[in-house]
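Input: one structure, supplied below.
One chain of protein is taken out of this complex; the other chains stay put.
Chain nomenclature is as follows: A, B and C, assigned in order of appearance, with residue numbering initiated at 1 for each chain independently.
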Amino acid sequence: MTATVSLAAPQPHADLNPLPDADFRAAVRNWIAASYPQELRSPPKRLHAAEAMPWYRILSQQGWLAPGWPRQYGGMGLSPSKLLIMIEEMERYGCARLPDTGLTMVGPLLIAHGTDAQRAYHLPKILSGEIIWCQGYSEPDAGSDLAALRTSAVREGDQWVINGQKVWTTLGMDAQWIFVLARTDPRAAKQKGISFFLVPMDTPGVTVRSILNIDLHDEFAEVFFDDVRIPADAIVGEVNEGWTIAKNLLGFERLFLGSPKQSEGALDHLERLCHHLGKSGDYASLLNGLRMELEDHKSFYTTFADRVRRGETLGPDVSMLKINQSALYQKIADRIMDVAGELGTLAGQVPDAPTLYPGSVFLQARPTSIYGGSSEIQRNIVARQVLGLGR
Amino acid sequence: MTATVSLAAPQPHADLNPLPDADFRAAVRNWIAASYPQELRSPPKRLHAAEAMPWYRILSQQGWLAPGWPRQYGGMGLSPSKLLIMIEEMERYGCARLPDTGLTMVGPLLIAHGTDAQRAYHLPKILSGEIIWCQGYSEPDAGSDLAALRTSAVREGDQWVINGQKVWTTLGMDAQWIFVLARTDPRAAKQKGISFFLVPMDTPGVTVRSILNIDLHDEFAEVFFDDVRIPADAIVGEVNEGWTIAKNLLGFERLFLGSPKQSEGALDHLERLCHHLGKSGDYASLLNGLRMELEDHKSFYTTFADRVRRGETLGPDVSMLKINQSALYQKIADRIMDVAGELGTLAGQVPDAPTLYPGSVFLQARPTSIYGGSSEIQRNIVARQVLGLGR
Amino acid sequence: MAAVLATGEDRFEGVRLLVESAAGIAPRDGDLKTVRHLRFGRPGIDRGRWSEISAMGWLGIRLPETAGGAGLGMAEYAALAGEVGAALLPEPFIEAQLALDFMGKDAPAEALSGDRLVLPAWLDAPDGLTLAGGIAEAAGGRISGRRRFVPMAAAADAFLVVSTEACWLIDAKAAGVSLEIESALDGGHTATLILDGVEAERLSAPDAKALEAAALATASALLGLMERAFAITLDYLKTRVQFGQPIGHFQALQHKAVDLEIEIGLTRAVLRDAVETFDTGDDCRRITSRAKARAADAAMLVTRQAVQFHGAIGYTDEADIGLFLRRAMVLAPRYGSAGFHRQRYASLTEGRP
Partner (left out) sequence: MAAVLATGEDRFEGVRLLVESAAGIAPRDGDLKTVRHLRFGRPGIDRGRWSEISAMGWLGIRLPETAGGAGLGMAEYAALAGEVGAALLPEPFIEAQLALDFMGKDAPAEALSGDRLVLPAWLDAPDGLTLAGGIAEAAGGRISGRRRFVPMAAAADAFLVVSTEACWLIDAKAAGVSLEIESALDGGHTATLILDGVEAERLSAPDAKALEAAALATASALLGLMERAFAITLDYLKTRVQFGQPIGHFQALQHKAVDLEIEIGLTRAVLRDAVETFDTGDDCRRITSRAKARAADAAMLVTRQAVQFHGAIGYTDEADIGLFLRRAMVLAPRYGSAGFHRQRYASLTEGRP
């Protein structure tokens, strides 16, 4: 029954939701095996945009770049169960992470809050890879306390003039556009008076400086704004209403950061590491327990992904998804170090097993409980806004 | 070398410190096996004073009631390493816990802060079992916030008149005396104006009501004070200096509650349970890991017990010992439930293995992170007073 | 708040109504006086309430209408089990259902009507979800053998003795039946059933999927129980004052409370997926094991932490929160402990999807 459909070459842009799950899995698996650029398999560091672009374009042509977007905007409109299958297959094949800020954040944001003109201009350029996006949220003194941001935007005629500094901008050196939270009313209360802007990185006055992360990769950047002038329609939503939009966007970010993708990749790594060491049997119970936790997390993910699919706004409870994924991902990464022995001390790949790089997996799992709002901040949010335990 | 010394019958009140550890262990083991009342072995609930008194008296006659007291006051003056051996042997034999408030708290307190008259009167009566003590600290609205206590003591002539209510008084129904924290200066700041009193329970105006704990045992009591008159010399230390003494006493309590005794008993229970179920092999790795943690905790205990033996005052860092012991004890108790299956659902002993009562072990481990200052309060203390993280 | 573990709008609404209708028998906010009253008594259940339960049509809920059942599915059964769990009812709702599921079309009308309480006796070890052998049938249909851990056995009118090859219905008062009863921590009891040449009615072999349903229903009961225990605890955190403020203002407690809410959310999500898999008719054993393991561990964590949040009062028998912990201790190992289900999951997993 499931074997006769031709799944090796699913049509680009076809609606795959009607396929039974097992067929869908076979189709995805076959297509990835036939299409994925071999030289990008299981890269030990996150790829820069230029490195990832071949895979970005292949997915773009297939119409698989944006599994979660509605089909009307060029997405796949996948159900959560199929989304999970797609994540599983990509992680197990070792598909590289894309420069995905446009796909996971800007797109959903503009679909929800953008003008028709913004959608018409930006969505196709995200889907084609013409515009890679980055995020301008945190500042040196506004990290966990994001609303303390000081970057300013002042209206002058039909322009906004932006001054200030952003930091921890992932792949900031690679992006063509940045979305920026800036203070538009310096006299308003902290969360009021913030607005949300879209800024081309090649605007005069924008400078970028890369930052080396703990794994010695130039993953982050600082972005400086020095009298950066952008047109009046570069704002998303209303003036001084940026915090609401930002919070909404954080919902999408938390859903994405709460997806089982990273944990799936890490558990796969751990399983391969145990196999490489000839210890799969010794660690069978550990691996089984983590597998069950990961499958449980997927059920939890479905709870929230279902809501998005039904068009509901994600509330503060989505923070729980991110907390749980961060904890699980780091737990798996910790176990990788436990198991690796001296292989965990290597700065690069294991010489005779180049898809293994246990130390890097461990280090790359560190920031997941920090970025997008630390796990401590997320717990504050849930305690106050979900459980009603605030002061 | 170690086998020829006659260890089966160590002399009462002999100084056992000079014995090599292995000989000391053999002496303790043999003596317990020869002396312990069989009907009291591994009782499923904490014994009331009357039930425990046969064992109390046997230890008293042997001079082994107070292993930690200096020898000059009738204790054994044992080194920490020998104290640990004694704890191990008693727990493994299933020796019942005594009504030990006098031994672990009042004795050390009076040795440090009492008058000669108080020492001369009370220490022998504790060692003989003539006076069983209980503790009057917590009140219904002063639990974690102990310094909020409202029980008052007012000076009238050569008497103090006490009014108020204490709660969570362990074995309060069994005790002949109670030590009480009471407010002697209602206008002073919270921690000032508190004094420390010794009160016979048969003083007119004292009433006791027992409380059933979660394991359905009348372990606790409420104690009510209604115009209770005691003589002027019933105070320990200076008037309004009770908080300092109480804190000092809490140091002893935390050392006692931080001893590996409970964890040793629980791990022994878990090992016997696994053996009973024929699963010692399946759980070998679990048992080994817990055993290592327990041995590590003993090393930690030695750090603090050594200080007491050197005559130093325990600082706020002893709270860490109690936190760690509570966590370990509860972790072992949790594993007992994991392993027990349906045997963990029984209210009483396992029918064909009456020294096993997994459900009760689990329930009895609950309050250890609550009484004597909850683990949360202990962490506050360490954060502020040891790490300097206070406001 | 009760969770409706169903997707699909029509069914969702049906389950919601069912849960609402349960509030009369199994309220989420009632006091626990009757629960306390029945503790440690024998038979330990309220036959009046049992009649109400049957009058509501809850017995045989999964049996087809042709067999006298309600013809509903696991989603509906799990929803009711969740309410019974939250209300801490001592009546053996899941056990009676298991007996009916085992019997299927053979189920007698008096069992479905609640007039005859039939309890299943199937377990032969302290842990597991595996049918046992060891019941000997002599000529004339008399059976001998034993079964362990029969919950609430003193309340039974009849037992369904279950082995790998057959079920037998026996009268609880029949000659040759004896019970060794032990009190359980939640105030109920559990018994070893010893059969010595007991007159029995032989029925068909049991459908092992009935045990999967019982395990899922128990997971749901644990979910209801932990939801209510957590709600009670949140109230306490908001009202108990120490150091001049509600203790729920302390960040350390807030963060622990969040971790419990996450555990509850995980349990609810897994159970939803498990119930859905069960109702589609697919092999549901792996996801049943996930659901039961998660529910057991989460319920133990939530209820023991709830006691901790209550402080000293939580350690007394007079505090209701302890009733939830004690019931969790009894339900956690029933139909397979978390450890058993993790092992089963591993043994059922060969390779990956």
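FYI, a contact is a pair of C-beta atoms (placed from the backbone, for glycine too) under 8 Å apart; a residue touches a chain by one contact, two chains touch by 3 or more.
Since the model is a prediction, treat every value here as computed from it, not as a measurement.
Participant: Relative to the complete complex, which of the depicted chains are touched by the chain excluded from display?
Facilitator: A, B, C
Participant: Which residue among B:17, B:299 or B:313 touches the omitted chain?
Facilitator: Of all options in B:17, B:299 or B:313, contact with the hidden chain holds for B:299.
Participant: Looking beyond the chains shown, say which of B:96, B:126, B:273 or B:323 touches the absent one.
Facilitator: B:323
Participant: Just name the one of B:17, B:115 or B:288 that touches the chain not displayed here.
Facilitator: The one listed residue touching the chain not shown is B:288.
Participant: Provide the residue numbers of chain B that touch the chain removed from this figure.
Facilitator: 25, 88, 92, 284-285, 288-289, 291-292, 295-297, 299-300, 302-303, 306, 317, 320, 323-324, 376, 379-380, 382-384, 386-391
Participant: Which residues does chain A use to touch the chain missing from this display?
Facilitator: Output for chain A: 138, 141, 143-145, 148, 167-168, 211-214, 216, 220, 277, 334, 337-348, 351, 359, 362-363, 366-367, 369-371, 374, 376, 379.
Participant: Considering the whole complex, not just the chains shown, which residues of chain C touch the missing one?
Facilitator: 250-252, 254-255
The rule is simple: only the chains that are shown with their structure count from here on.
Participant: Which chains does chain B share as contact partners with chain C?
Facilitator: Output, common partners of chain B and chain C: nil, no chain qualifies.
Participant: Please indicate which chain is farthest from chain B, where distance is taken between mean Cα coordinates of the chains.
Facilitator: The most remote chain is A.
Participant: Could you give the separation in Å between the centres of chain A and chain C, each centre being the mean of its C-alpha atoms?
Facilitator: Distance between chain centres, rounded to whole Å: 41 Å.
Participant: As a quick test, compute the distance in whole Å between the mean CA positions of chain A and chain B.
Facilitator: Measuring from centre to centre gives 53 Å for this pair.
Participant: In chain B, what residues contact two or more other chains?
Facilitator: none
Participant: Find every residue in chain C that makes contact with two or more other chains and list them.
Facilitator: 253
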